[in-house]
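Excluded from the complex is one protein chain; the other protein chains are retained at their positions.
Letters A, B and C mark the chains as written, and numbering starts fresh at 1 in each.
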């Protein structure tokens, strides 16, 4: 019989993998694929340590889930052995549908289908493979199980997914701003009226969690250079599809990647034919980046230029601010780009473009974080907090970014 | 010739003590006394690791100051060797006037003189002992030196004092909420128009610093149990002075402590006679707590009761909230106390009392934190930040606390 | 009903205190006394962070014990709820008999009775107070319980006591050399034939533990300056007793300390009269150090000199080496001391003395560390290791130390 396995995790020390179906799921090729998908996409171009993968994140989130289950049980919340296994599976598989470079390429390789939807499709397949033993996990994942707190632990504003990725991303980037007190937050969890709540004295830790998340967004996830790198990759993909569509050049690609380069595959296609999902489960960061390496010698100037830029880390320069982009300024960059690069006006967006980035640290009415006061009253964290800080968090923050080819730096004042 | 010394500091790894006057100052009995004054008073009754001292804090703050000096110089800010030594001395001695149990007893042992004022008196004495070699340090300390940024590094809203105590208190309490990115903040320091500024990309680290400070205040420094312990000690001192004043009982005390028990020594006294300061420099946590141990057998019921409570950790129970204390409720506790304890109404405040605690995370117009934007504009952090979070910080938060003897717990609904 | 309590511990994050008798024991004055006994005596004069107490150590060791119990149970080792509580109590109380400044004064305040023996006496008393509910814990503590592995977890060459003090002492001193992989060691624990064993793949972690312990001994516990400080305190005590015995001077002391200054109390005395134990349970670091502060003004030159030396940190200078002390050299120091200090030859040992320090990292045949090989063979670690490193550890190492008053530094070549 297999035994529990122990895996070293620099974030938590050790993660225990319980024997049985969970070990089998981890050994499945769908899950092993996550070893080759970096959690933070191309952020390692700014934070060189950020090479950790969806694989490690999923194990870590499962570890926190186990801690949460143990804590709740110690407070006399009933969680059966079946429910424990199911909620562990649910968190383990929550990202199974992520494609190469995580969020960066989410809408480039396939169209109109989110990674969450692909996750659902893959869980269905796995459920077939495992004789329907994932049914309860899927109910929890889809919030169809009566014990709502189990779903909230998987997906909510204070779930084990977020707690792990903040801890892990802080750890591997070295950005201490993102460190959260996950152990204290978990120790303060409880269940009240079937809902996940945080006991009152944990309120500062939750505040800390929310501000850590906000800071990580602006300092790391939306770091203007990381943003520039990701958009470069998106543009590479877009251009490659265009080159392929013109049929003038064969582009180097693995068979699986080639399938997605030559075909525009929609959600409907995924659902009607299993072939697409099959190819998708073969794709990871390796397919993409290896092609980029070869494409830098493409005959297509735009594709070659973009790949060379990524490989040599000559990323787009970018300007980020709280005001909408000045379109006259953008126009000036475009004009200079026309002069500098041998391309027509239809290709200028590969060299100059702008975007809006929106974030809110805490979203009221979307799976609120509930605080259990000593007098058994439940309050939303934004109301329970003793000052207006958190109300402030609930506001949307928009930032505006203008990107242009690095050669254009300085040509416009 | 003496060499640089290296001291292990679990917070920073190693702290280097430069040779010369700084080593001599550290060896001076005034500074060695800080070894016996805990940084966080009685907070160790709640956080058992919080036994670190003013001595270690002063060395740590000096270490951060050295980092700041090195960073500024690397950005071509001129700091002469004399100024470096002086600013290191200034931060080293900034807390030299603290009495036993740091803040807890600040207004109990002596009256109407702050620890800052005693620090100034002691620096004067040291300056005499050291042939006026502390004059420049004192100018910086007192903000009388033209290079204002040097004073701001010693005492401001983002000074090395605060950076050290937040880091150190977090470390020794184990409260990760207080961890700040001191290294990043320091690396982002610069000087503009003679003022200390933070470069724009350090803004999130400063935000983090401010929220960490706020959380440490509410979760640790104003923790209701730590608060209760400190007030117990304050009441013990008050009662002991009363017992001594009645002359009915000799109280066990070291000669130095006895001097302050038998005399009410004011700022004017300190300034007119050096004897008081002499006794003061002999006082530390040992004098106080050892007396408490013996006084638990005092014939005075109140004194004995209070000392026993502290020693057995039967601290005041306390209720803390955002609303002013309900005086009817307080009255009920007082009535019960009258029934329960063999004391007259004039002694009831030893058993039941209330208080207001006020804190603001960031004080606008009191040594602002200035952000240097890329376009060489200086903004206050509260304006530079991209949302209303920091404006919120600038608001005063008041909390109201009601404390009562632990035996009274539950007797009033 | 009381609930589990959570205590912040910077070493482990959080320590959970289970409800029931364990909380009651912790609240007992005997245990609270440990809050005022520093784990490492006067080592803070060298490592300023080393102010942690026996109280924190005992809680930490209990935390590791809980981890060990959980691990063994997950490997199907039967440990009943009663046994769990008992083994937690046994480790919690293992140091209850320590006197002020831990080891430093072990043989100065009382004579011919060890802290282990006092621990046993105090456990007896507690057992009476708690209606014999400590009986099983005492059986385990005294190795009289059939499941030998429980005792081995409390007291053996790889027990939770040692794992905690190495981890904790490293943490608070900042000496990273002492860091051990306690979590990995515990995860590798198992029970075979009723004995505690380590599974084979944990062998490197055990080696690391042994070398960390050896290094901590030589670098920290036997640090020559810390050693000098401790011996200074021992000599102060010895001199104070002498001064008291001559009857010429009243020495400032708390009543409890006074009892031990005026009486030589032996093991037989402790066992025949409970009064001595009563006084002993009132003694802690405060009593001792406060007296030292006052005694620096003693009329007795030797006592005054020694106290002043400790307070001003003018510790003995010391020379440590692998060769026995050169007695001619020692004689020269003694001659100079006679010239320099106004004392007779009988008092010279207060100014010049030597000693031998012996340590062995691993003691074969004294509660061996057993390795469970994959083929179910048990080997002692010294045999199981793949090279001669550990055999080397099993050798006794002796070092020789010569100490002399700091004023004598340099007077002898």
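Methods note: contacts are C-beta pairs under 8 Å (C-beta built on N, C-alpha and C of every residue); 3 or more make two chains touch, one makes a residue touch a chain.
Keep in mind it's a predicted model, so treat the numbers as computed, not measured.
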item	value
Of A:101, A:141 or A:171, the residue in touch with the unshown chain	A:171
Candidates B:24, B:116, B:129 or B:183 - the one touching the absent chain	B:183
In chain A, positions touching the absent partner	7-11, 13-14, 27, 29, 32, 35-36, 44-45, 47-49, 51-53, 55-56, 59, 171-175, 252, 254-255, 282, 284, 286-287, 289-290, 293-294, 297, 311-313
Missing-partner contacts on chain B, residue numbers	4, 6, 13-14, 74, 183-184, 187
Sites on chain C contacted by the missing partner chain, in the whole complex	175-177, 179-181, 184, 204-205, 207-208, 211-212, 214-215, 218-219, 322, 386-389, 391-393, 395, 397, 399
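In the analysis below, only the chains that are shown with their structure count from here on.
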item	value
Chain whose Cα centroid lies at the greatest distance from that of chain A	C
Whole-Å gap between the CA centroids of chain B and chain C	32
Chain A and chain C, separation of their C-alpha mean positions in angstrom	50
Chain C: positions in contact with at least two other chains	13-14
